[in-house]
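Just dropping this structure here.
Excluded from the complex is one protein chain; the other protein chains are retained at their positions.
Letters A, B and C mark the chains in the order given here, with residues in each chain numbered from 1 onward.
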Amino acid sequence: MSTPSTHSQPGHENEHAAVTVHVRAYMLVFGALLVLTGVTVALSYFDFGSMQANIVIAMIVATVKAGLVALIFMHLNHERRQIYVLLAFTVFFACGLFFLTWLHYWDPIRLPH
Amino acid sequence: MEIPYTVTPRPDTQLWNAKIGIWLFLASEVMLFGGLFSGYVFLRLGAEPGFWPHGLLNVPVGTMNTAILILSSVTVVMAWASLKMRRYTHYLVYLGATIVCGLIFLVVKLAYEYPQKFDHFGIYLKEEARLKYEPYLGNEHLAKKGLAPRTEITGHLHAVDISRDGREEEVEIHSPSEVSHLAQEKGVQILGYHINLDTENADPTNPANDRPHFWHKPPSEKQAHVEAKDVLWATAFLPKHSNYFATYFTITGLHGLHVFGGIVVFTYFFFRSRKMYDAEPEHLANRLEVAGLFWHFVDLVWIFVFPIFYLL
Amino acid sequence: MLNRLLGLIPNASQHGIHIDQMLEFVHWKVLILLMGWSIFLVYVLFRFHKSRHPRANYYGAKTKITTHLEVSVVIVEAVLLIGFAFPLWAKRVNEFPVEQAERVRVIAQQFNFIFHYPGADKKFGPRKIELVDASNAIGLDRSTPEGADDLVVTNDLHTPLNKPVILEIMAKDVIHNVSIQAMRVGQDAIPGQMIPVWFTPTKAGEYEIICGQLCGLGHYAMRGLLTVDTAEDYGKWQTDMAALIPKPAPQGQTAPSPGEPQDVGQPAAQGGTTFEPSEQPAAAQVKEPLPPANEDAAATSARQPGAGAESAGEPAPAREE
Partner (left out) sequence: MDSASAHHHEEHHDHHELGWWQKYVFSTDHKVIGIQYGITGLSFLLFGFGLMMLMRWQLAYPGDPLPIIGKIVENVLGEEAFKDGVMASDFYNELGAMHGTIMVFLGIVPVAFAAFGNYVVPLQIGAPDMAFPKINMASFWSFAVGGVIMLVSFFVPGGAAKSGWTSYSPLAAVNGLHENMWMTGQTFWLLGMVMLITSSLLGSVNFITTIIQLRAPGMSWMRMPYFVWAQMVTAYLLLLAFPPLEAASFMQLMDRVAGTSFFMPSGLVVNGQPWAVAGGGSPLLWQHLFWFLAHPEVYVLILPGLGIVGDVIANGTRKPLWSYKGLVYSTMGIGFLSFVVWAHHMYLTGMGSKVSTFFQTTTVLISVPSVVIVTVLLMSLWGGSIKFTVPMLFATGFLPMFGLGGLTGIPLAFNSIGLYLHDTYYVIGHFHYIVAPGTIFAIFAGVYYWYPKAVGRNMNQFWGRVHFFGSFACMNGIFFPMFLQGMAGMHRRWYDGGAGWDLTQNVLHWNPFMFWSAFILGLFQIPFILNFFLSIKFGRLVSDNPWDATTLEWAAPSPPPHGNFATQPSAYTGPYEYSHPEVAADFSPQWLPLPEKTETLRGDGVTEKARPNLVDQAMVDSPETQPRA
């Protein structure tokens, strides 16, 4: 990343403007999160046919919400490379933890009947 | 020599130290909660039908707490923006609001939600005894609809039958913990439970009760008597009630600890940041950004906790 | 040959030969690499000692041999994996000879193995947690026709020669492991799970069964004995054992009787050179257990851990609620 961080040089004119832009984004995200919370709750009283479908849909909404928090509030939409690399590994290993734990559960030794 | 890059970013990485530090720490937190959630998945996948409770938590309160945490995320990021714009009073207001939100969240959790659970009682029935309690379970009705069977009777316990040194008597109960104390007395054996049923058990064949409700319903007046010999496992809604509550209390407990930690840090900032603001406002903004990142992460965890435990 | 040198105990099962071959092969690889590099190391330490080589060569070795070596290590490992390891394991877990095999359930507990034979009808009787007591450690329900003729023996496993055996392995309390070194099998006994394992004995004789997973203070002496019998001996043993089955008590429930085959098995730590029999740990000698700390009203009234407990003995491969 070659562009210098906008908010590392304090007190600048454009810095000030940048922060104001940020603030507007924060408010929008706040609204979106509240709406999505409502959506999650509402969806949970609607049956999508199977438990799996219900879970998947609820998780999608939750992931969107989490994504908004991470991208906007935590500024992950413009972070430095080092941090993306770190998070990519973390997410990979975390997925591995979920996936492989489940894998073992899914492939036991069975006696044919 | 002094430690460089505490405030200004290092030219080649464009990061200051604490920024990397907090992200590393959050990475480890991802793995911590990842471990807990993978435990949840593992246990839930393996749960027998009817043994993963639904709708036992207070959804409106949970929704409110979710909104409060989201709000606190906004206030903390606004506090940071205020510092960036060098508006100290605004910063204090937003920071104060964050602390208040955090406190409300914790108080609601610890003083209202948890005790409400501890007060509730659940009785799992043995398989062979379930038919006997069909009027409270409505399993025939559920089977027709293709829903998982009910295996548990829940509600407020108001009395137990015991035999004390061979003599039988009925003892009134005000809090489920009394049952445990009774059971630990010498020569006491529990023979049965008198329980004020929750709506699901009071009116099990009503289609309106097939799925949980948004508004919490108070237990009905209807009572049931369950004999101890039919009982598989009976306890208040404590962690030991089931793996559902075990994961719920473990994860929300740990999450609560994180909230508490955040509050402590913010409170420290609230009272001790003036000096640093005057000397090095940018350093203070960085510190707040770091604390804020932690706070957002705590919020983010809750965003998953909420649907997983309250809604699904 | 290397196996002999390393003191591998003789194999007595059909598939064991392949495992021994693999052991031999992989140890050759270990040995060659180890010797090769050790000789290299000693040579280099001597050759390039300061006294013989006062000024180091900045550029060091210029060679591709190491790359070749690394590649050949990879190739050998790939051969081991694809040629031996995958097919061997696949045969272990995917090709149970259900039709031909003799089936025995193994229920491990602190600190014995209990072997449960289906008896003449080839059907295992149901097991109930309520029936568990001192004389009926596995809670076998003898009031059912399937259960009436089942054999239950402690620490004493008999199998016929040259016939595949499937052991269905489970545990009552903590994790154990059923390891029969001579048969080249081993399998954890995990509470809440049933995991099968199979082998075909090819040599008659007596072999030790080891508990290969720490299970408490008597772990070191948790010992069973496998006797591989000829077909006749095996039949005779089965009849002898069947004669010891307790007659059902008039009121239905299994009555403890001195003749219960429980007592037939080997004592836990037999053959020990240093330990008096009185020091042998047995379940009864374990320190008096305190009531679980989480003792609860319900617990005492029901004494029933968990749902589905009526089938304590029949854990599904996954787990049960």
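Simple rule for what comes next: a residue touches a chain if its C-beta (ideal position, glycine included) is under 8 Å from a C-beta of that chain, and two chains touch if they have at least 3 such contacts.
As the structure is a computational prediction, the values presented were derived from the model and not from experiment.
Chemist: Out of all the chains shown, which come into contact with the hidden one?
Modeler: A, B, C
Chemist: Among C:R103, C:H116 or C:R184, which one is in touch with the chain left out?
Modeler: C:R184
Chemist: Can you list, in ascending order, the chain A residues touching the missing chain?
Modeler: 9-12, 82, 89-90, 93, 96-97, 100-101, 103-105, 107-110
Chemist: Residues of chain B in contact with the chain that isn't shown?
Modeler: Counting over the whole complex, chain B touches the hidden chain at residues 1-8, 10-13, 15-18, 20-21, 24-25, 27-36, 38-39, 42-43, 46-48, 51, 124, 233, 235, 238-243, 246-247, 249-250, 254, 279-280, 283.
Chemist: In the complete complex, the non-displayed chain touches which residues of chain C?
Modeler: 3, 6-9, 18-19, 22-23, 26-27, 29-30, 33-34, 37-38, 40-41, 44-45, 48-50, 53-61, 63, 66, 69-70, 73-74, 77-78, 80-81, 84-86, 88-90, 92-94, 109-110, 129, 132-134, 137, 139, 172-175, 177, 179, 181-182, 184-188, 190-193, 195, 208, 210, 212-221, 223, 269-275, 279, 281, 283, 286-287, 289-290, 292-296, 299-300, 303-309, 311-313, 315, 317, 319-321
In this text, only the chains that are shown with their structure count from here on.
Chemist: Return the distance between the CA-based centres of chain A and chain B, expressed in whole Å.
Modeler: So the centroids are 21 Å from each other.
Chemist: Taking the mean of the CA coordinates per chain, how far is chain A from chain C in Å?
Modeler: 46
Chemist: Two-or-more-chain contact residues of chain B, please, as numbers and ranges.
Modeler: 46
Chemist: Taking each residue of chain C in turn, which ones touch at least two of the other chains?
Modeler: In chain C, residues 318 touch at least two other chains, as defined above.
Chemist: For chain C, which residues are in contact with chain A within the complex?
Modeler: Those residues of chain C that touch chain A are 93, 96, 98, 166, 168, 193, 195-197, 317-318.
Chemist: Inside the complex, what are the residues of chain A that reach chain B?
Modeler: 1, 4-5, 7-8, 10-11, 15-16, 19-20, 22-23, 26-27, 29-30, 33-34, 37-38, 40-41, 44-45, 47, 51, 54-55, 58-59, 61-62, 65-66, 69-70, 73-74, 80, 82-83, 86-87, 89-91, 93-94, 97-98, 101-102, 105
Chemist: Quick check: in the complex, which residue numbers of chain A touch chain C?
Modeler: Against chain C, the touching part of chain A is residues 105, 108-113.
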